[in-house]
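Complex shown without one protein chain; remaining protein chains in place.
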Amino acid sequence: MIRLLVTGGTFDKEYDEIGGTLFFKDTHLQEMLRLGRSRLDVAVETVMLIDSLQMSAADRARVAERCRDCAETQIVVTHGTDTMIETAAVLAGGVPGKTIVLTGAMIPYAFGSSDGLFNLGSALSFVQVLPPGVYVAMNGTHFPWNHVRKNRALGYFENA
Amino acid sequence: MIRLLVTGGTFDKEYDEIGGTLFFKDTHLQEMLRLGRSRLDVAVETVMLIDSLQMSAADRARVAERCRDCAETQIVVTHGTDTMIETAAVLAGGVPGKTIVLTGAMIPYAFGSSDGLFNLGSALSFVQVLPPGVYVAMNGTHFPWNHVRKNRALGYFENA
Amino acid sequence: MIRLLVTGGTFDKEYDEIGGTLFFKDTHLQEMLRLGRSRLDVAVETVMLIDSLQMSAADRARVAERCRDCAETQIVVTHGTDTMIETAAVLAGGVPGKTIVLTGAMIPYAFGSSDGLFNLGSALSFVQVLPPGVYVAMNGTHFPWNHVRKNRALGYFENA
Partner (left out) sequence: MIRLLVTGGTFDKEYDEIGGTLFFKDTHLQEMLRLGRSRLDVAVETVMLIDSLQMSAADRARVAERCRDCAETQIVVTHGTDTMIETAAVLAGGVPGKTIVLTGAMIPYAFGSSDGLFNLGSALSFVQVLPPGVYVAMNGTHFPWNHVRKNRALGYFENA
């Protein structure tokens, strides 16, 4: 069984047509798993729904705690891309013996042209076959948490 | 580098608005890689664009030949789901020493609600980490070619 | 109040992922009205869900009967484009004193890239302002039922 921890990020942002702004309502992960015809045994758990620029040390500790405390040893974490690597470092320090894959999206799933479904398929696949450790799965690639950086100008992840 | 061999299947079907039928025009794989923000080094090659129910033994031999002859050792094959396993068996018998992942879609990519992007992300991820062999990547799972069947009544792949 | 009579046509076709064919399940018209944020008082009634090439004289008589018998004098009929004009002629002969606008789609609404939402907005607008008579609303234009033909080679309606 795979644990899927939702923290928010662009993945789950929606457009608020009254205010004309982006916001969070509910996670789209269950809908995405249905769309992908996933037959995996996945337990989806929303830990928080926030922009990763708003994520505090306490928030990251809470994600680490959920990773440690859940029964599953294969964990996917959906996360905003801006501070994904900071959270990955916290998980690497605090959750031994599990395979944890963080992923996100550059475009909200609800906007139709998102990379989210591709990234979700990728993260769920990597988590089933990689050895214990913490990884980022973006742009079709898996990066060890300590050898990756986000290229903010171009919007993709690369080796570091 | 990854070789991506396109053979058609539901993945690439489109709606012909003049005739009201489904047909093939071009592959959507390049567009899907862009949408997924893939940064992988992928060589896309259209071997054929057909419904897998139309695929002949000669067609399967041609796919096997392309798998053998290309320089890459990581190969993804997009394929109609109906005879994906037959082609997988031919590849298993004829292409030693490479990691080959076949994938497909239940809904055409062009129809908006497709599982194709999820499956593509999944297949490209599995092909990078699985040992040499022939696999089917569908429904979030990878199956060895000789331990999988399509459940035609329910439309998904399962262990066999 | 506007009566919206659903007869099927490309508008409401869906892709059957088990059989790989196109079929009818339910009308999408209520969903389309929600998507268009319509605030019109529209009574949606599914008269039949068929391809207009399958429509018999009895079917057309039934549509005419529903147009005659309903209380509303503004009626939109969704219809396959292939025989839309034949049905329009039957309505012109059998339903006096009402404004009836037939519309359809070249691409199923469910496929994401449909002209259906544009045509629905157009038909609902024309029906509110045109004098009694029977019209076809396609391609942004309204045509009197007896001065229109479908250009089958190019897939649009034109003056005749």
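Letters A, B and C name the chains as they come in the text, with residue numbers starting at 1 for each one.
Here is the rule we use: contacts are C-beta pairs under 8 Å (C-beta built on N, C-alpha and C of every residue); 3 or more make two chains touch, one makes a residue touch a chain.
Keep in mind that this is a model prediction, so the values were computed, not measured.
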Across the complex, visible chains touched by the hidden chain are A, C
Pick from C:88, C:106 or C:134: which residue touches the chain that isn't shown?
-> C:106
Taking the full complex into account, what residues of chain C touch the chain not shown?
-> 32-33, 35-40, 106, 112-115, 117-126, 128-130, 137-142, 155-158
For chain A, residues touching the missing partner are 10, 15, 17-18, 20, 22, 51, 82, 106-108, 110-113, 152-155
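Throughout what follows, only the chains that are shown with their structure count from here on.
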What kind of graph do the touching chains make: line, ring, star, complete, other?
-> line
Which chain lies the greatest distance away from chain C when centres are computed from Cα atoms alone?
-> A
Determine the centre-to-centre distance between chain B and chain C, using the mean Cα coordinates as centres, and give it in whole Å.
-> 39
Where the CA atoms of chain A average out and where those of chain B average out, how many Å apart are those spots?
-> 26
Two or more partner chains touched - positions in chain B | 106, 112-113, 155
